[in-house]
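I'd like to ask you about the structure that follows.
One chain of protein is taken out of this complex; the other chains stay put.
Note that the chains take the letters A and B in the order they are written out, and that residue 1 is the start of every chain.
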Amino acid sequence: MKLKILTILMCVSVNNLFASDISSTTDQVLFTINNIWMLIATFLVFIMHLGFATLESGLTRAKNTVNILFKNISIIAIGLLTYAICGFNLMYPGEFLLGNYFGFAGWGITNPPGIDGLVGYADGAYTYFTDFIFQAMFAATAATIVSGAVAERIRLSSFLVFSTIYVAFIYPIAGSWKWGGGWLDQLGFYDFAGSTLVHSVGGWAALVGAVVLGPRVGKFHKNGTIPIMGHNLPLATIGVFLLWFGWYGFNGGSVLSADPGPVSFVFVTTTLAAAAGVVGAMTVSWSISKKPDLTMVLNGSLAGLVGITAGADVITPMYAVVIGFIAGLLVVLSVLFFDRIRIDDPVGAISVHLTCGIWGTLAVGIFSSEYSFLTQLLGVVSFGSFCLVSALVIFYGIKMIMGLRVSEEEEMIGLDLGEHEMEAYAGFQIFTVE
Amino acid sequence: MKLKILTILMCVSVNNLFASDISSTTDQVLFTINNIWMLIATFLVFIMHLGFATLESGLTRAKNTVNILFKNISIIAIGLLTYAICGFNLMYPGEFLLGNYFGFAGWGITNPPGIDGLVGYADGAYTYFTDFIFQAMFAATAATIVSGAVAERIRLSSFLVFSTIYVAFIYPIAGSWKWGGGWLDQLGFYDFAGSTLVHSVGGWAALVGAVVLGPRVGKFHKNGTIPIMGHNLPLATIGVFLLWFGWYGFNGGSVLSADPGPVSFVFVTTTLAAAAGVVGAMTVSWSISKKPDLTMVLNGSLAGLVGITAGADVITPMYAVVIGFIAGLLVVLSVLFFDRIRIDDPVGAISVHLTCGIWGTLAVGIFSSEYSFLTQLLGVVSFGSFCLVSALVIFYGIKMIMGLRVSEEEEMIGLDLGEHEMEAYAGFQIFTVE
Partner (left out) sequence: MKLKILTILMCVSVNNLFASDISSTTDQVLFTINNIWMLIATFLVFIMHLGFATLESGLTRAKNTVNILFKNISIIAIGLLTYAICGFNLMYPGEFLLGNYFGFAGWGITNPPGIDGLVGYADGAYTYFTDFIFQAMFAATAATIVSGAVAERIRLSSFLVFSTIYVAFIYPIAGSWKWGGGWLDQLGFYDFAGSTLVHSVGGWAALVGAVVLGPRVGKFHKNGTIPIMGHNLPLATIGVFLLWFGWYGFNGGSVLSADPGPVSFVFVTTTLAAAAGVVGAMTVSWSISKKPDLTMVLNGSLAGLVGITAGADVITPMYAVVIGFIAGLLVVLSVLFFDRIRIDDPVGAISVHLTCGIWGTLAVGIFSSEYSFLTQLLGVVSFGSFCLVSALVIFYGIKMIMGLRVSEEEEMIGLDLGEHEMEAYAGFQIFTVE
């Protein structure tokens, strides 16, 4: 690696890596391809946020659609900005301050000057800026997961405050334990792309939010559960396909290079697990309810994807099918279970992201001989405890200070008119469904 | 290519291609870029399945939307899994068993051990896993094409059985004749990315399905045809744009490397043919019906894309415009023709994929001096005979064993309530359109 020292990227003009007088070397070219793949993975993860927005709004009622879309576009913006302000440096602190549990590298993003922020940054795989932007896209995901479970009854401002705190502090601190090189990483815990670090972190907060808020009006009656149907299943389907699509960046980018072996391997395991999740969910839901349930099958593919995420690079394709299939079964049973214990999760976010996130993390300990089941379990429990307590504290704090739930009247007319004085489908005749 | 032998990819840990002690070579880096482009093409082809799902549901009635979405998410899952189980090894058998007509390399996907499955696999262009996953994404396409033509009246389980058989056996066996190095390949038949191997294979089965099922109730009357309008044209438009978008992977990936000359050439021919297809369909439909018909123009772009697919790498940009324009004319005339002979194809799948697939395949023999028109015609006829007979046998078998069509009553209330007990747009006031 002998290229000349570049001027600092942060200054007005960005120097061209190859604009030097020497010919490019093989390492420089390899660096270029690794870096561009990470940026491609970045835009793929970005579009997952559209997937979340459409899935969530499709699976809820028309009268709350504006509210959900507003939350989703806000969360990605807030997640990206807070990650630039403090999240990135909390998650990758370099040095820890409190015994591998907490560290902070300072406010804002600061590109190491010259060649250090460029080719010297990540073993010649990508630049500092690529590292930041790829990780930043992940950050908002956790908060978006919560959004689905608390939909149709949480106050907008309260949700935005919760999300900001959770994504700015809780997600990156927890993440530092593994990806930042913290204590769980040192114990040998494995989570390739975030079954626990992203999906469960969101899932635990989703669970807490759903419990603290209570169910939507009309969801549970003395004699059982009344299903509240989503208002736009094509929209939900768009969401699922976009999430699957973006997952090729989520998992494929988590290789952290364009290395052909692992990236192509991860594409295969990710794909087969998603497909097996569809078949798993189809099998169990068709058996139980005697009818082919579209929303279950859609969630089945996401279940398979969440399930394979922790071990996409270390699970064989055959076991990826097994993991995905079981995730597809689990998500259906989990949805029924949470309905049974009267926790109301409008879009099945807890079942998809928490249940299958735990499953995927443990599955690494089961199907890969390299990792310990007990360490995986320790990781699940540690993340669970931290996230449960944190989410509980934040949600209760918000509840006491500013309130958490909209009025029953507002819930009945819908949050679109109540909070936004706007309709998602102006002109369409829509029945209010309760 | 002198890099050290890598450990087997299928084992617990996937080795890094460049993690060896030697410095990376130019060939290794070229391999990395070729491989990553093929994976990018893979996720582009994946999103075409969302394109099919939205196009097809947008062009049919609201009461059958859940059913169509369910079919589409199921088909991609089934297609991927069956391709892993047997399709890939039927399509690329290595050695043929029956005189270049049929071969089978065994069940499941088996990565050649060590370097052979990695850089030694495809002339240093991509890994075994990349090869599998790229081809697997193509496989489900053929079945999805059928889905459109038989929509709104086929029983869900019957369709799933048909698709599974067709995608697991018929598509790969036919495909082996050309892409697997079989008899048509040896005769000099050319089909770059699948005007015949993918689109016509789906189109022939679509034709058989539409004929065997018969038209939808109310479509044809004594005095002519009653158009049954699609219920959501924004959704259909999303579908067309996503298909066009994905086609950059479908055609661009069919170069089988990132080689700058051919890939950029294919981008240009593909784009210009699609654009010309829009203009062609606009011209003829506006002339005939005196009004600018959105669905015709949308199908025009797909017609141009299907038309250029067989020869995207060997047709000059100017001829790509000609081929696309003619495809745009043809698709409109073909839709009118099938209405005239009372074959009911709700979304125009036969016209787009079969008519223009044939046109594109023959066009290679017309506009490229390198290929013989007669050989192209032979390819069209051979694929047509095989697919027609196969589809006929399977559809009739299913009809006898389990029935093919829903009851007239179910067709009237819609398959969403009939098969799924679910509505796509809960809460919306929708008239039943017959």
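For this structure, a couple of remarks:
Everything below uses one rule, namely that contacts are C-beta pairs under 8 Å (C-beta built on N, C-alpha and C of every residue); 3 or more make two chains touch, one makes a residue touch a chain.
Please read all numbers here as calculations on a predicted model, not as lab measurements.
The missing chain, though absent from the display, is touched by one residue of B:I133, B:V321 or B:I343; that residue is B:V321. The chain omitted from view is touched by exactly one of A:T26, A:T225 or A:T375, namely A:T26.
Contact with the chain not shown here comes from a single listed residue; of A:I76, A:L184 or A:L213, that residue is A:I76. In the full complex, subunit A touches the hidden chain at residues 6, 9-10, 12-18, 23-26, 28-29, 31-33, 35-36, 39-40, 42-43, 46-47, 49-50, 53-54, 57-58, 65-66, 69-70, 72-74, 76-78, 80-81, 84, 108-109, 118-119, 126-130, 132-133, 136, 156, 232, 235, 238, 419-429.
Seen across the whole complex, the unshown chain contacts subunit B at 26-27, 29-30, 33-34, 37, 40, 44, 61-63, 229-234, 237-238, 240-242, 244-245, 248, 252, 257-265, 267-268, 271-272, 274-279, 282, 291-295, 297-298, 301, 313-314, 316-318, 321, 368-370, 425, 428-433.
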